[in-house]
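Left out: one protein chain. Kept in place: all the others.
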Amino acid sequence: MWAAFLRRAIMQGIPLLFGSTGEIVTEKSGNLNLGIPGVMYVGGIGGVIGAFLYEQNATKLNPILAVLIPLLCSLLGSLLMGLIYCFLTVSLRANQNVTGLALTTFGVGVGNFFGGSLVKLTGSDVPSINLTATSGYFSATLPIADKLGWFGQIFLSHSFLAYLAIFMALGSSFFLFKTRAGLRLRAVGESPATADAAGINVEKNKYLATCIGSMIAGLGGLYYVMDYANGVWSNDGFGDRGWLAIALVIFAVWKPHFSILGSILFGGLYIVHNYIPGLDVSGQELFKMLPYVVTILFLVGTSIGKKREAQPPSSLGLPYFREER
Amino acid sequence: MAENQRSEVPAIRLKGITKAFAGKVVANDNIDLSVYHGQILSILGENGSGKTTLMNVISGIYFPDHGHIYVDGEEVVMRSPKDALRHNIGMIHQHFKLVDVFSATENIILGLEDKSRYDLKQCVKQVKEIANQYGFEIDPERKIYDMSVSEKQTVEIIKVLYRGADILILDEPTAVLTPQETEKLFGVLRKMRDEGKAIIIITHKLHEVLSLSDKVTVLCKGKNVGTVVTAQTNEEELTELMVGKKVILNIDRSEPKNVQPRLIVKNLNCKGVEGVDVLKDINFTINSGEILGIAGIAGSGQKELLESIAGLQKCEGEIIFMDPESGEEKDLRKKTPLQIRDLGVSLSFVPEDRLGMGLVGNMNIVDNIMLRSYNKGKGVFLNRTESSELAEKIIKDLEVVTPGKTTPIRRLSGGNVQKVLVGREIAESPTVLMTAYPVRGLDINSSYMIYNLLNNQKESGTAVVFVGEDLDVLIALCDRILVLSSGHVSGIVDARKTSKAEIGLLMTQNTNKDGASDGRA
Partner (left out) sequence: MAEHKIKEPLIHIVKRNRIPMWKTWLIRLSAILVALVVSGLVGFLLTRSNPIRIYAVMIDGSFGTERRIWGMLQNLAMLLCVSLAVTPAFKMRFWNIGAEGQVLMGGLASAACMILFGNSLPNGILILVMIIASIAAGAIWAFVPAIFRSFWNTNETLFTLMMNYIAIQIVSFFSYKWSVPKGSGNVGIINRDTHAGWLPVVGGKSYLLNILIVLGLTIIMHVYLWYSKHGYEISVVGESENTARYIGLSVRKVILRTMLISGAISGIAGWLLVAGTDHTISRNTAAGRGFTAIMVAWLAKFNPLTMILTSFLLAFFEKGAVEISTKFGLNESFSDIITGIIIFFIIGSEFFIQYSIKFREKEEK
């Protein structure tokens, strides 16, 4: 049972991990992108659209294309979302919170709209979107997983996107903390004026970080629909995982490698109610608030403790204009 | 001795640099200037004379409205700080540009285009090497937030050296340093000069200018008013250049009447944000019926002194108010502005930062007038009638140029903003009126209006404090002048008997004996 629980916790955690890694990269540039939930919806629906069109038009599915097309569509969708956010907040210096919230409204709208209307829009004769074929390719696992008992079940029974998420988190951490470019990016988020004076292109860094961050986060949506939900898109099915990803950022103190364990913990907290014997449905709902409670306690703890390394990037949420006096 | 290394082409030459902000103040007006390799140029000037703006233009932070910049004889365009760095110009800002949560080394290597693998250990070693070369003591792996001010400055300097800058700009580097640290810094700067670097240093401490630089350029109100060779000048000449030629001012100064001690300050001490003493053992008395001037180089503690009295600054010592009616002594120390008012002390304060503290830029004139009085009277609602009438009166009496009384205050020009502020503070008919740089940025007519208002207050028995930077005005307007020099009272003189030279020397007097002798070496 423990193995099954951990496996489910990891599966729950993977979308959060993508989301929080993307948001950490974004926030390290000083952009508080509250549009991440929307971005993840778009990432998910992007994949769905790509897969749907390919399944409808191809007579025989090519495994590589069946994965590549949804993947690229998903990345493109979340890239566009990132660009909208950057253009408004970086180039036009609009308020980040308002832009982010609008982006979430927009993104969730796009996801649910196409999820609900794709069949009609394309004039297909299928009753609903069901991408089990594509999903099959996405959720393919290592054949040896079954043979290795609990070890295989926990660590090896996942699809390639899950490993990509962990790789992305480790890669982002390496990039942020072990490379010059990462150092520059963090400087932009801490103090754009300092970065600017040091010859760093603040706007370029913000654009790149936010767009790449969006693309990473969007993969969380793709993983959810293609692997977790077995290729079945249901409106609002993704739920509040986007916000949970933002909570995870705080919990991981802006370090992607911390969010790997954090995501499993959050994933576990999210589903722990299923594993507590004698818990009725209403009690389960109470348990679902755990990740948020933990985040708040953590946020309060770090602000009272005032530990410098646990604070958000200093200029998070603030616009930058060089000639401001 | 650096003569022989000096090249014929200036390292930096500025021609006709002009920069204005949001159509308001002209911070730099057609400035020419040059500095050669192997030379230290001091830029001298009062607060607000445009020194920092000019340096920010050179380092690419501000884009000039007009003018040309030449580096090693070639015209360049500084689109951003990156361009300045490309021309090997390094600037050390007055407010350090450091990332707090980074280590010294991380800050030093920040922004450097280096294709090699990022090896922090290697970088730490390089930083240590540079530090040893110039005799800096520094822990390269220490975080900035754990550092003292002088350590932070060391990081800034190493940063510039690490980048291999040929041209260094330092904006008031000694403001936060002890005399010993200053001397050490100067040693490093001299060494760099001897290596052929061009150095521009902003300061307003005259003895530093004399001991360090080869050439001095003096700015006044955004204009270059003169460049002199250090060896051929002295403190008196520089003071005169900096504060301007004697101007004949026609301020009607009446004899003080009914002079009584109103506010007695005893042993006042105050620490700044960085834990440095900003006020040390301040003792003086403010009398009713006279204007007490406060002179001093910017940042000598004027702001902290007034804010301590107004209840806005933590301090040690005694501030005793002598009530003119009851004769009671009231201790104002450690009281908030509201508590001071509740004691029945009518204290008005025109702060230096008009739009950041005294007024709210986005509010209209009436609402700004109301800031002091909004809470008067019972009830939960505001009474705008009185403020509105007062606003009309101030606009009329002080000739405030504004489209109307409901215009947001930030739309007014500096002089008109100041008239509203002073008008409001005087309308309270205060017993003590403190003003910080009330005529800064004002034209002649507005300035005279303010002088007259202050004189009227004095004649009606108010104890007036006037912090100013223009010595001619201080001498012509005030009755007594208190001179501050790095947080100390270096003298209180009779304005009718003193001279600009005397005040100027008191202002620059270094209370630290070693520093003073060095300054004349």
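Labels for the chains are A and B, by order of writing; each one numbers its residues from 1.
Everything that follows uses one rule, which is that a residue touches a chain if its C-beta (ideal position, glycine included) is under 8 Å from a C-beta of that chain, and two chains touch if they have at least 3 such contacts.
Nothing here was measured: the structure is a model prediction, and the numbers come from that model.
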Contacts of the hidden chain among displayed chains: A, B
Residue, one of A:Ala3, A:Ala133, A:Ala193 or A:Leu299, that touches the chain absent here: A:Leu299
Among B:Gly45, B:Gly289 or B:Pro351, residue touching the chain not depicted: B:Pro351
Residue of A:Asn62, A:Ser117, A:Thr179 or A:Asn274 touching the missing chain in the full complex: A:Ser117
Residue among B:Asn362, B:Ser429, B:Asn452 or B:Ser499 that touches the chain left out of view: B:Asn362
Contacts of chain B with the absent chain, listed as residue ranges: 22-24, 63, 74-77, 79, 83, 310-312, 336-341, 349, 351, 353, 356-363, 367, 370-372, 374-375, 380-382, 384, 411
Touching residues (missing chain, whole complex) on chain A: 32, 34, 84, 87-88, 91-95, 97-99, 101-117, 120-121, 235, 240, 243-244, 246-247, 250, 280-283, 285-286, 288-289, 292-293, 295-296, 299-300, 303-304, 312, 317, 321, 323-324
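Here is the rule we use: only the chains that are shown with their structure count from here on.
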Distance between the centres, which are taken as Cα means, of chain B and chain A, whole angstrom: 48
Interfacial residue positions of chain B with respect to chain A in the complex: 21, 59, 61-63, 80-82, 84-86, 91, 93, 97-102, 106, 109-112, 114, 118, 143, 145, 159
Chain A residues within the chain B interface of the complex: 178-180, 183-184, 186-187, 190-191, 193-201, 308-309, 311, 314, 322-323, 325
